[in-house]
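First the structure, then my questions, so here it is.
The complex appears here without one of its protein chains, the remainder shown in place.
To keep things simple, chains are lettered A and B as they appear, and every chain counts its residues starting from 1.
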Amino acid sequence: MAYSTSGIAGLAFAALTAVFLPVLVGSQWVLIFTSTACFALAAAGIGLMYARLNMVSLTQVGLMGVGGWVTLRMNHGLGLPFEFNLLAAGVVTAAFGMLLALPALRMRGLYLALITLMSAGGIEIVLSTFRFPNGGEGFWGVMPSVAAPFRRPVLAIEDGAYLRYAIVVSTLGMLLIELHRRGAPGRAWAMIRRSEAAAMASGVNVTLYKAWAFALSGLLAGLAGGLLAGSIGLLDAATFRAPESIMLFALAVVGGAGSWPGAVIAAILYRVLPALFNDWGLNPDLALVIFGAALLHAIMTAPEGIAGQIRAALPRWAK
Amino acid sequence: MQKHIQSVSAYVVLMAAIMTALTWAMPAKIVGLFVVSGLAVGSLYALGGIGLVVLYRATGVLNLGAGAIGAFSVMLAWQLDVRGWPAPLTWLAAIGVATGLSLIYGRLIAPRLAWRDPVVKAVATLGLALIVLGVTAFLWEDDVRKFSLPTDEVGVTILGLRVTVTRLIVACAAVAIVVGISLFLAWTRVGLQMRSLANDRDLSALLGVPILRVETQAWGIAGAIAGFTGLMFGDLVRLEPTIITFLVIPCIAAAICGRLHSLGLVLVGGLSIGVIESLMTLSPTFKSVRSMAPFVIAALVLMWMQRGRRPLFAGDQ
């Protein structure tokens, strides 16, 4: 496998942040960056579908909720270690994404976006009605008192170590995307994006590879949701409302879909910028105005988002 | 056409079946109450959906910011009312501001995206939604507020349920807009131009349809409808900007029932969603998740629409 500058830069970025962030920042910012790492992984899933297949997914944060639900359900129901719970969250959410793909396979463009939006609306209602398991009895596992303890990975009990853990998992997720992009799925996606008819004529199984993209994006969302559950130890339905999915999609476009810096920038805008606003005493509503303006700007003039603009500004050797 | 009739009848049969299942062995009096209550909610969904489709048909833009524009305008009407403005003036101001906001976007930003995919145009209106919502939430911090219209005080009883004149206005407005816009599209020159734009933008441009002027008119009409819808939501749902802004999502569900095209079907779709949502209250199993009704029905409609379609050469749908 060839190593691209961007790939090496990505690994270096992940290594540097994993080593230095937990040491340099206070415990509040450790938690903020942990959330950022989770949402970067989810945003990478959005970017994958949007940049590779032109598919707009407006339900990614809802899928994170599904992953988080599975993680919490497993944590409180079975005595398995965190890694198993996280993996189960990824697999179940990937299956959920596939299920969503079935009706969506014949749709594209606006209608595909709309069916994912409807799914986001549905997930929001289910999660806000039944809530997340916190150690109670029964299938939904909800009890009125303080949540039962959450078992973090053995290697990452403390917040700082957990931030490193989240960065590592996110990096692995993005490497998985890269692996796909360079393999058969990536070539198939490229053909499908250009013309489904041409792809089909040259023997590409369009249905399979589109469903595959949905599953991969769902897997990443599930992992991200599971990681987020581990960061806080419990989850609240308000995190996964349909408007949040819309927002994360918008920011993925602003950051730049289809590259790792784009996903990281999206997550930084989503979680770090509001935290800074909070620290500076600025009204968080103003962040919405900035996001909106940035989205319009990105759509009209910067198709590759902020990440693309940064790349364009870099010297040639760094590209 | 035959396929179209088939779809509509399939929809009607399905909705009737769900309604029968939900109301099985229930006393007629109770069912009547819930049906009327559902129609009242459904007409709100329909009104919102119709506003979306009017614009979509003429410009190809599904305006996700319509809810935010409505929220801003009803908050403004409330503010002016508190300042002591005469009520009719506050309503006019609200509708005027909504029209203005819509025109600003339609004139300044929409033309620059005219040749992009419908989905990109829809995503861009998210930017509008975020900006308007951010400004609204910034200007009016969260507080207990109530917006009411004089028509709330008067009501009639239908099947045992009292319905205020405001709700009747919503239902009548929805029907009137459907009829009015349909006539407008069928009989006026601008209507003809809008239809031709909706059919094929490139060809219309070649034929000399003044695209910008026609689209600006569509944005103006859609803005006025959004402002009116905002006033109705503020009165009948709640005066909370975030809630009104994101009511656009169930309204999209109603619009989907009309395939983003047929205003009459949007009306039918919105009303049937409202009735089913309300009737779900009668089922102990489903009552806690009854707000899912719009999304489930819209997803079913989408799946039905796609049946039998081959994936290739499928156009944008």
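Please note the rule applied: a contact is a pair of C-beta atoms (placed from the backbone, for glycine too) under 8 Å apart; a residue touches a chain by one contact, two chains touch by 3 or more.
Here is the rule we go by: contacts and distances are computed from a predicted model.
With the options "NAD-dependent dehydratase", "NADH-quinone oxidoreductase subunit K", "ABC transporter substrate-binding protein" or "Glucose-6-phosphate 1-dehydrogenase" in hand, the undepicted chain maps to the protein name "ABC transporter substrate-binding protein" (source: UniProt).
Touching the missing chain, out of A:G79, A:G203 or A:G281, is residue A:G281. In the full complex, the hidden chain is touched by subunit B at residues 30, 33-34, 37-38, 40-41, 44, 137, 141-146, 148, 152, 155, 161-164, 167, 233, 237-240, 242-243, 246-247, 250, 274, 277-278, 281, 287-288, 290-291. Remark: the residues of subunit A touching the chain excluded from display are 26-32, 35, 124-125, 128-131, 142, 144-147, 149, 159, 228, 231-236, 238-239, 241, 271, 274-275, 278-281, 284.
Just so it is clear, only the chains that are shown with their structure count from here on.
On the side of subunit A, the complex with subunit B involves touching residues 54, 56, 103, 105-115, 117-119, 121-122, 125-126, 129, 196-197, 200, 206-207, 242-243, 246-247, 249-250, 253, 283, 285-296, 299-300. Contacts from subunit B toward subunit A in the complex involve residues 62, 64, 109, 112-113, 116-120, 122-124, 126-135, 137-138, 242, 246, 249-250, 252-253, 256, 260, 288-289, 291-292, 294-296, 298-299, 302-303, 305-306, 309-314, 316-317.
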